[in-house]
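Sending over a structure as structure tokens; questions will come in a sec.
Heads up, one of the protein chains got dropped from this complex, but the rest are sitting where they should.
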Amino acid sequence: MDSPATLIALLHGPDQPGLVARVAGWIFERGGNILHADQHRDMELGIFFQRIEWEPKGGDHGADTAAFYAFAASLGMKATVLSSAERMRVALFVSKADHCFHDIVLRWKEGELPCELVAVVSNHTELKGIALGYGLPFHHMPLTADTKPAAEAKQVALLRGLDIDLVVLARYMQVLSADFLANLGRPVINIHHSFLPAFAGGKPYHQAHARGVKLIGATAHYATADLDEGPIINQDVARVTHRHGVDDLVRKGRDLEKTVLAQAVRWHLEGRVLVYGNKTVVFD
Amino acid sequence: MDSPATLIALLHGPDQPGLVARVAGWIFERGGNILHADQHRDMELGIFFQRIEWEPKGGDHGADTAAFYAFAASLGMKATVLSSAERMRVALFVSKADHCFHDIVLRWKEGELPCELVAVVSNHTELKGIALGYGLPFHHMPLTADTKPAAEAKQVALLRGLDIDLVVLARYMQVLSADFLANLGRPVINIHHSFLPAFAGGKPYHQAHARGVKLIGATAHYATADLDEGPIINQDVARVTHRHGVDDLVRKGRDLEKTVLAQAVRWHLEGRVLVYGNKTVVFD
Amino acid sequence: MDSPATLIALLHGPDQPGLVARVAGWIFERGGNILHADQHRDMELGIFFQRIEWEPKGGDHGADTAAFYAFAASLGMKATVLSSAERMRVALFVSKADHCFHDIVLRWKEGELPCELVAVVSNHTELKGIALGYGLPFHHMPLTADTKPAAEAKQVALLRGLDIDLVVLARYMQVLSADFLANLGRPVINIHHSFLPAFAGGKPYHQAHARGVKLIGATAHYATADLDEGPIINQDVARVTHRHGVDDLVRKGRDLEKTVLAQAVRWHLEGRVLVYGNKTVVFD
Partner (left out) sequence: MDSPATLIALLHGPDQPGLVARVAGWIFERGGNILHADQHRDMELGIFFQRIEWEPKGGDHGADTAAFYAFAASLGMKATVLSSAERMRVALFVSKADHCFHDIVLRWKEGELPCELVAVVSNHTELKGIALGYGLPFHHMPLTADTKPAAEAKQVALLRGLDIDLVVLARYMQVLSADFLANLGRPVINIHHSFLPAFAGGKPYHQAHARGVKLIGATAHYATADLDEGPIINQDVARVTHRHGVDDLVRKGRDLEKTVLAQAVRWHLEGRVLVYGNKTVVFD
């Protein structure tokens, strides 16, 4: 669509009276037109959160972005400013399972995910043909327990060289080390195939089947050094019965994994997710 | 809870640049502290909608309310201002079915519905004992096709005498005439036992069963002169199968009717529903 | 409705060819008319499960029941036979929260729960008036850590004296000891206010809020000696956001607790739940 480019600011910090008015006033004085503004207060912690989207006057996004950062700092707030004119650069990490991979790529082609898919990285080669068929560069980066540190260093070098803004683990099935995450310095979204915190760790569908739950789930979260403990972005569930064996849970789970991950990635790309502590504020 | 009293304004009108900033600025200049602000633009129609809630300085809600009305008019906006210190006065209309009636009253006693229940009105006497047991005044107002105009006139007189702000039709089963609605001049929320616009009119569960749908629904909407055509506030559905006869649909539907109606009433009482044309904006 | 009385058999045991035919044939030969028959095979464990409901010829349920037990034993199957002519006798255990209590009683009065409510037991007195208002006997049985063994012994004596078939913990908030469960020898259904196994133990809404999940849940399960580990009968979830504080989770959770518990109790009363190991087969 031909809607004009906008700036999106996510900011948070200690709550104080007048924040809504001051932010809106700052934009208005510079000739900007606010399209959306959504805020939240965590009453217990006394933190103010805001997502605000506006059309800046003129269109020099660089200058306005820099000015907003300075303004936010003057309020004692931390800010992230995105321009809708600059699409995030995304790398997809995959293993052998292809359902989330197809889903993300097809939504991207449909225009649902405002980003550039610049790399597909895998420790296997099964999805190479599909990636190339979609016109996406494929990087085979195998790793074993022994070679993991070296392989991760190569991955970070690749991602930094490609100036990646976001990594999406589309059923990558490997645990990223704390070093990888620290060295990358970019957000990583993972899809876990259970309703976390239930069934963290491996083989969650087997765990769910063994426990006899009546709902299975999927959870999209930011990867952190603590496995399956990162801030949750999105979750959903589906009903199962005693008739469903593990194979059925896997099949039904694929649909959950696809939609939960795609929605989380979409929210991230649109600047709707703000992390604080181990939780997220999602301005949807 | 002992949160301080707030003012809530719902406003809408022609969109124009700077509205968010001007409204926030106006409140800030008068010493108010904005707690929530949510806005929406209908891009096609060029209409701006806002719900804003703030703690006014001092606490003279009357003066601030009057001033805000004047301010909104100066912006060319229509406004409704509510004070959390003044609970709406609500009349419940019931017939013989008691599930929505119990549900609304029990939620009210639990503190979920910030209002005063000041009257129960029925064309039957079945629920009189329950109403009195809950300590609620019960008004038996029977009507037939012939006596309807006179009965409705009595109802309007009662409701006006009680200074009612809202009428909730908790499965009242009677169609209110256009005259009643016009003379009352207060919003009326109805619960229809189908997913409108499917199965408008009478016996919607029978209609749904005959059509063989796989989901049944319930719809809470503002009553208008056009039966089952008023602005929709809330809807939900539940899954059914070939195993469910009409009796089962009725049973499953009761749960839908209860939760859909209660949520709609709650949203209305909290000043979250803005009607425009035949649609609603719900700032939830 | 005046549907004729039926027998319902739940049976399970080692799978073997011909079970469906033999059970159906046995009923048919005795002149019974099968209304519903549902079966399940656990392929991994090699267990056959069946729920079969039929109108016996004549109507001597006692004789047919005894004969069926003998027949099931001859097949090497464990059986439970219920007669729709004999309603289960149920005791409700409550504490101070009244939402599940009202919900169960009102559904019972509506005819949704085919049972006799013969006792309300509480360690507090807050709900005494409501129970008596509903015409239900109320038993105040306070307990402390010190008096728990004695109090539980009294409870068991009461329940056995009343010939209870089922105990429903409608937010009872006390852990039943293994001795209580063993001495009672009757099933006990509990409602836990989380999506088990996530957030077992105390204050699950606080746990859910701290973890930042995007869905909250409720779980109805049979109580066992292992707290919150019993066979799950029913679960459901509701969506929450960062805007919901613990109070909101509690409010939204009440609706989940009500519907999840009521459905589980209904299934149990209709002879639809078969426990094996730590899981359930629900023939719904």
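Lettered A, B and C in written order, each chain numbered from 1.
We adopt the following convention: a residue touches a chain if its C-beta (ideal position, glycine included) is under 8 Å from a C-beta of that chain, and two chains touch if they have at least 3 such contacts.
Predicted model, so just to flag it, every value in this text is computed and none were measured.
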In the full complex, displayed partners of the excluded chain: A, B, C
Candidates A:Pro14, A:Pro114, A:Gly133 or A:Pro149 - the one touching the absent chain: A:Gly133
Sole residue of C:Val20, C:Ala153 or C:Met173 that reaches the chain not shown, by the stated touch rule: C:Val20
Touch list for subunit A against the chain that is not drawn: 1, 99, 102, 106, 110, 112, 133, 247, 251, 254-255, 259
Touching residues on subunit C - with respect to the absent chain: 17-18, 20-22, 24-25, 27-28, 33-39, 41
Missing-partner contacts on subunit B, residue numbers: 40, 42-44, 49, 195-199, 211-215, 217, 231-237, 241-243, 245, 278-282, 284
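Note that in this section only the chains that are shown with their structure count from here on.
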Same-site or different-site touching of subunit B by its copy subunit C, using the half cut: same
Reference subunit A; chain at largest CA-centroid distance: C
Separation of subunit A from subunit C, taking each centre as the mean of its C-alpha atoms, in whole Å: 41
For subunit A, residues contacting two or more additional chains: none
